[in-house]
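Inspection log for the structure reproduced underneath, given as structure tokens.
What you see is the complex with one protein chain gone and the rest in place.
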Amino acid sequence: MINSNENNKDEKKIVLKIFRENTAQKTDSHYDTFNVPYKKWTTVLDALLYVKSYMDPSVAIRYSCRMASCGSCGMKINGIPRLACYTKISELETSTIECEPLPNLPVIRDLVTDFSRFFNHHKNIQPYIQSKDGVDDPDTEKKTFSFYQSPDEVDKYLQFSYCIKCGLCYSACPTVGTDLKFPGPQALAQLYRYYADTRDETKNRLDIVDDRHGIWRCHFAGSCSKVCPKGVDPALGIQLLRSYMLGISKNDKKLAEKNEIQTDEESI
Amino acid sequence: MMERHRMLKESQIMKIHYITGIAAIFVVAVHILMRLIVPFGSSLEYDYIISNYKNIFYVFILESILVLISIHGFNGIRIILLV
Partner (left out) sequence: MKEIEHDSRNNLEGIKGWLNPSRYGWERISYWFQRLTGVFLLIYFIGHVYETSTIVNGQNAWESFLELTQTVWGHLFLIMVIGASSFHSANGIRLIFTHVGIGLGTPSRPDYPYSPSSLNYRQKSGIWIALILSAAAMYYGFTVLFGE
């Protein structure tokens, strides 16, 4: 701390414009402006937390891991949906940073949005592996299986399983912007992820989205893949899924071989 | 999400949308080429157009343009208006 004065001289400052609104109290929305010091490595989330600590504790933000793993701190930064923890101020190369809540998701307060609709769409596509054994065999609960998958089979879906459900693709999608019933890039890419998985035996997965508000409302604007912070490429998943639905790609998925694992009780 | 009482599934409607789109490109190309084989001014003369309409092949082309573009165009509007 001896050099604190010296540091202060060199300290660069950024103007942080934060969207403020409290929907429960029905206050009018406005922007608050703060001058925040930053370093080369300061992220937008760091700056927001600085505002909360030293300037205005009432600013509402949602965050958790600070390392682009949890997907909580998604917000519109300078007009584009990004993760605040994954966006460095120095990389934005502007003197003013505008933080707004993610578009296409209802605002709760300030930068915090309601993800219920987003998660409902995700749940609707049955995002879990379904095995026929679960239906036919009453003793399934007692049985555990190991599945054999080749690296090539894993590569078909692994990219899409990196999704952290941060909602950036959902808020960038132009179709979601007008159509609430459209599942959005995240849910559709996850549908492909389970469809391409050789452990999954669901037969009617594709029917879930073969609807007038379903997968066909994607027109490949590519914005979802552009904003994805994990390189998931939802647009690719959606188009590949569509090629199966049109019968261009044949679904010749060979189901993964299952090996029953002996439980401890049985082996004793 | 699932709506079961529809005549056509959305995937079938979209197949029709793609096929009518591609087919329309070909018939419109023929329509434009028929105009281009004569100078632009004379392509619009009354007698020339009436004589065109007596060519059953050309009438068939025009009718198919009407049908294809109507299906493709109005389905496109439906797609845009689905909110």
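Just so it is clear, A and B label the chains in written order, and each chain counts residues from 1 on its own.
We take it that a contact is a pair of C-beta atoms (placed from the backbone, for glycine too) under 8 Å apart; a residue touches a chain by one contact, two chains touch by 3 or more.
Quantities reported herein were computed from a predicted structural model and do not represent experimental measurements.
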item: Contacting the left-out chain in the complete assembly, out of A:31, A:54 or A:220; value: A:220
item: Selected residue (touches chain absent from view) among A:16, A:83, A:164 or A:235; value: A:235
item: Which residue of A:37, A:127 or A:177 touches the chain not shown here; value: A:177
item: Contact partner of the left-out chain, one of A:104, A:131 or A:186; value: A:104
item: Absent chain, residues of chain B that touch it; value: 14, 18, 21-22, 25, 28, 39-41, 44, 46, 49-50, 66, 69, 73-74, 76-77, 80
item: Missing-chain contacts mapped onto chain A; value: 23-24, 79-80, 101-108, 113-114, 116-117, 120, 155-160, 162, 171-172, 174, 177-178, 180, 196, 219-223, 225-228, 230-233, 235-237, 239-240, 242-243, 246, 248-249
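The rule we apply is simple: only the chains that are shown with their structure count from here on.
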item: List of chain A residues in touch with chain B within their complex; value: 124, 178-181, 183, 207-214, 216-217, 245-246
item: Chain B to chain A touching residues, read off their complex; value: 1-3, 6, 9-11, 13-15, 79, 82-83
